[in-house]
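A protein chain is absent from this complex, but the other protein chains hold their places.
Which chain is which? They are A, B and C, in the order written, and residues in each are numbered from 1.
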Amino acid sequence: MSRSTGRHFLQIPGPTNVPLSVLAAIAQPTIDHRGPDFRHLALEVLGGIAEIFKTQSPVVIYPSSGTGAWEAALVNTLSPGDKVLMAETGHFATLWRNIARRLGLEVEFVPGDWRRGAVAAELESHLAEDRAHRVKAVAVVHNETSTGAVSNIARVRRALDDAHHPALLMVDTISSLASIDYRHDEWQVDVTVGGSQKGLMLPPGLAFNAISDKARAASRDARLPRAYWDWGDMLAANADGYFPYTPATNLLQGLKVALELLREEGLPAVFARHDRAAEATRRCVRHWGLEIWCDEPADYSSSLTAARMPEGHSADALRADILGQASVSLGNGLGRLADRVFRIGHLGDFNDASILGALAAIESALLSRGVPAQAGGVSQAISYFAQKRRPMRAAAE
Amino acid sequence: MSRSTGRHFLQIPGPTNVPLSVLAAIAQPTIDHRGPDFRHLALEVLGGIAEIFKTQSPVVIYPSSGTGAWEAALVNTLSPGDKVLMAETGHFATLWRNIARRLGLEVEFVPGDWRRGAVAAELESHLAEDRAHRVKAVAVVHNETSTGAVSNIARVRRALDDAHHPALLMVDTISSLASIDYRHDEWQVDVTVGGSQKGLMLPPGLAFNAISDKARAASRDARLPRAYWDWGDMLAANADGYFPYTPATNLLQGLKVALELLREEGLPAVFARHDRAAEATRRCVRHWGLEIWCDEPADYSSSLTAARMPEGHSADALRADILGQASVSLGNGLGRLADRVFRIGHLGDFNDASILGALAAIESALLSRGVPAQAGGVSQAISYFAQKRRPMRAAAE
Amino acid sequence: MSRSTGRHFLQIPGPTNVPLSVLAAIAQPTIDHRGPDFRHLALEVLGGIAEIFKTQSPVVIYPSSGTGAWEAALVNTLSPGDKVLMAETGHFATLWRNIARRLGLEVEFVPGDWRRGAVAAELESHLAEDRAHRVKAVAVVHNETSTGAVSNIARVRRALDDAHHPALLMVDTISSLASIDYRHDEWQVDVTVGGSQKGLMLPPGLAFNAISDKARAASRDARLPRAYWDWGDMLAANADGYFPYTPATNLLQGLKVALELLREEGLPAVFARHDRAAEATRRCVRHWGLEIWCDEPADYSSSLTAARMPEGHSADALRADILGQASVSLGNGLGRLADRVFRIGHLGDFNDASILGALAAIESALLSRGVPAQAGGVSQAISYFAQKRRPMRAAAE
Partner (left out) sequence: MSRSTGRHFLQIPGPTNVPLSVLAAIAQPTIDHRGPDFRHLALEVLGGIAEIFKTQSPVVIYPSSGTGAWEAALVNTLSPGDKVLMAETGHFATLWRNIARRLGLEVEFVPGDWRRGAVAAELESHLAEDRAHRVKAVAVVHNETSTGAVSNIARVRRALDDAHHPALLMVDTISSLASIDYRHDEWQVDVTVGGSQKGLMLPPGLAFNAISDKARAASRDARLPRAYWDWGDMLAANADGYFPYTPATNLLQGLKVALELLREEGLPAVFARHDRAAEATRRCVRHWGLEIWCDEPADYSSSLTAARMPEGHSADALRADILGQASVSLGNGLGRLADRVFRIGHLGDFNDASILGALAAIESALLSRGVPAQAGGVSQAISYFAQKRRPMRAAAE
């Protein structure tokens, strides 16, 4: 295709558009990971990232993708043959299940139709039946990136409590952290899994485990073999601002700046920005006449919207067209949703103009390709933004 | 105001959004301006920039703003008291006139209403009356950045020819170069003035003079004092790839990459991209019910559109609102147009999504501020883009 | 301490000084890891990295530190209780041993004094005794980063062959790859472990396994649990230019440029450059009267030199002084060598001036701190460089 001009719009549901100040920080010269400057950096980001998880407990940072942090959550706390209760919310829940099985765990996978979040009541009934407490962990995806549906973690916590079940609670917040409100401590999550390339506005390459005291205690008896992922070495070294092996220093330089940006904006403002963009996107999609894949409004995701293509039209062909015409990347359908949905990422670093520009590029492609869709969706998003303005600080600045 | 998130949309009619690859080239370490690497760089950009002006003649590059290149055009070719014929197309034509007067030249300023380009017939009548050939130069702004009106330079050339007048022809292409077709040689322009921060997609800091043989000949007898701007020293040094004084080396590193980008896209495609965005913008503005300031359709600019605010509404307040809400910068009204128009830049490095995003941000602000404007303008732009698609290369890449 | 001025000299034996063009590539915007641009990138770097390992076999790239790639080598090929023969060359060999043990493997650790490379004859005698072929893998560190001693892998290969032993051969080239000649195929290594932050001139965050056919075959029966590190998923996805989970895309963008730089220089020239700097460094250290820690000249490392501090003088205090005075970082003594040696990294991206500058900063600190050392070491290095000049291409460029 023709040379693409202008800035690329990375509107997939992660990796997200990385702020230029974060990219610039990553491009600073690599430093000595055993020197005093690194130590300052490490202590700062280890402290800062815990605020994002809303926890007083430690968060470990791996040079890894989110998949590695899934594995870390399991190998640090469980033993061969342990049972894990998981909820089938979509493609990523299924991948996490596969990892658990490969590691020699037994998985009870509560089936789902991929169109809503985990149903806490169903989890609760499984837990209530497990009087022998064979289930050692419950693992749920907070924001299912493949479908745009959110699971209510506070409700899942209550399910465990109501069943008086001692299982650990593990949650994947890879595509919700720093985009949708999340509370590791308040919800008494034992292991929260995160990644760098979504709401944290970094490139991929870092992954996180936020760890409760209960999870640490469990790790002392857990017998799955582990070395790279071992929390013990990591936490011991982190206490002094160092790592047991060479960390991804340049990404940590970027993390420092990303945390500063989030602190400056404030998490409540960050979440409100995502909510607003998500609602604008849904109004636009609905006006086009396309179905929002998530069919439970209470579970709508503020970080992405999956839109269903009309039968007989390829979502992937549409995406390729939009990329070629307008330099906008959209997420593809994953697993059983391949070619049937396209996913609009509205998370990370964006503003009104970038969201509207992406939606407008989609509308233009729908029209030019003859997809049955009603023009004017973007007008709905514009009106919504006009009506629900961003809060502005006083004249000061 | 709140921290701005997402990428800033610099939709003023210059400086324009600089491609990240150009910024990266500018951020390479500074090199020895007398060393072999610099020589290669200089010869490459001196050759490449001439292609953009469509000339076989030399182009000199000053560390300067465009204003300096205006001055350079005059001091190299004229003598104290010489007469210059200029056309009042807007604010920038007026500024150039002021410079000429300050330098001790006599200016005949053909009046205009700032709503169209220079009228060649009027210039021709002035030239026809000048039987003594007291007019030594005719100076015209190709694209008047303050109004969004283009002057037909081929017609101005013909006016000179038809009047059999020997005056030099000087043209300012600061905001049209590499955005709107321009032909230094074919139109027999004697001095073309350019700047780096518009269609060339560079930051401000470089300015250009493309120089015909006739202009060089004139420079030998010209008696306005000159040193910094002197073409003679510059051309002598440039022949070997060097400069008579320290050039703005890092910006030249950026120019190299910018020229590569333009060559890769191809000037015809560059011009077509600008034409298409301009038409989409005008359809949007018209639908809103705002007046396009340029009232001569043949003179519409492909690099910017000035839109007139309804009476009683401040253009500057609107612009401040759009900047705060959506991180989109628009151009202000200049001189007598202050606060009465806002100018939408659609030049340099942009794509469909960035233009539509900017227009959508404007529409949202018009609605939320209660400016009398009809919603749906952006829909018009979307439809136009859908109907007039960008050419795509075959499947290949 | 005072603000440090000038460029920092990162003369630890990795991470190394990253070329600015590599940093700039890493700072390009993050792209869609499922889009066409990423696929091109992935296929290019997967092909290019194999050239560096000198292999026709596949190389997998993990978002990980080198420690992860050690683990990957083991979990993909071995089963619980399998026996591994390892050579104690220093701190890093010891760490690798620890990982093997944690994963449930039995390690036979051939003891060493940390002052030379692995002794092939000793390994061979262990293998000869292992008539039941209980040893499933032999694991050796090519360049022991803690001591500056190289193991002769061709000789280790011969030891296996001479003993007619079928064990897999695993080699850690983390601090030798792209600095000291290494030949995965020719030496019939089964798994070679590498990292990004040394001779490859990248920040830390990527790790590699080069995999022989024999290793792949072994992976089919290996029973250590594995998921993140599994070669099967990785190789299947890589075949199409994708990854089974989100790769560290920005570091891969940097890898592309790093591979171009290495190809441009040519591996033989890269190795010669390292050899030359290493010899200059040793001449300097010897003149000072400090002992080169590696006491087997045949095993001298071309990527780092560990120098022994005179008794009663702290290596770490010297290093802190040099960092504060001259912005030069040196490697600390690790494990049992803590505070007793300092390590000078001469690997990655360097030139004569940067090596000489670092050595001169060390000499200055030795003198000012009253460490018993003879002035004039740098003069030896200067003379050596003067006598053994870099090859220059003809006038052409």
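Keep this in mind: contacts are C-beta pairs under 8 Å (C-beta built on N, C-alpha and C of every residue); 3 or more make two chains touch, one makes a residue touch a chain.
Here the structure is a predicted model, which is why all the values come from computation and not from measurement.
Engineer: Using the touch definition from the header, name the shown chains in contact with the chain that isn't displayed.
Structural biologist: Per the contact definition above, the missing chain touches A, B, C.
Engineer: One chain is left out of this view; which of B:G90, B:G148 or B:G205 touches it in the full complex?
Structural biologist: Selected residue, touching the omitted chain: B:G205.
Engineer: Of the listed residues C:D113, C:E129, C:D240 or C:E265, which contacts the missing chain in the full complex?
Structural biologist: C:E265
Engineer: In the complete complex, the non-displayed chain touches which residues of chain A?
Structural biologist: 20, 24, 27-29, 36, 397
Engineer: Which residues does chain B use to touch the chain missing from this display?
Structural biologist: Within chain B, the residues that touch the unshown chain are 7-8, 10, 12, 14-18, 23-24, 26-36, 63-68, 71, 80, 98-99, 102-104, 195, 197, 203-205, 224-228, 230, 244-251, 323, 329, 331-332.
Engineer: Which chain C residues would touch the chain omitted from the figure, given the whole complex?
Structural biologist: So the residues of chain C touching the missing chain come out as 1-7, 9, 17, 20, 261, 264-265, 269, 273, 324-328, 349-358, 360-361, 363-365, 367-368, 375-376, 378-379, 381-383, 385-387, 389-393, 397.
The criterion applied here is as follows: only the chains that are shown with their structure count from here on.
Engineer: Which chain's mean C-alpha position is nearest the mean C-alpha position of the whole protein set?
Structural biologist: A
Engineer: So which chain is the furthest away from chain B, centre to centre on CA atoms?
Structural biologist: Following the centroid criterion, the farthest chain would be C.
Engineer: Once you find the CA centre of chain A and the CA centre of chain C, what distance in Å lies between them?
Structural biologist: For chain A versus chain C, the centre distance works out to 34 Å.
Engineer: Determine the centre-to-centre distance between chain A and chain B, using the mean Cα coordinates as centres, and give it in whole Å.
Structural biologist: So the centroids are 45 Å from each other.
Engineer: Round to the nearest whole Å and give the separation of the Cα centres of chain B and chain C.
Structural biologist: 53
Engineer: Got the chain A residues that touch at least 2 other chains?
Structural biologist: 7, 17
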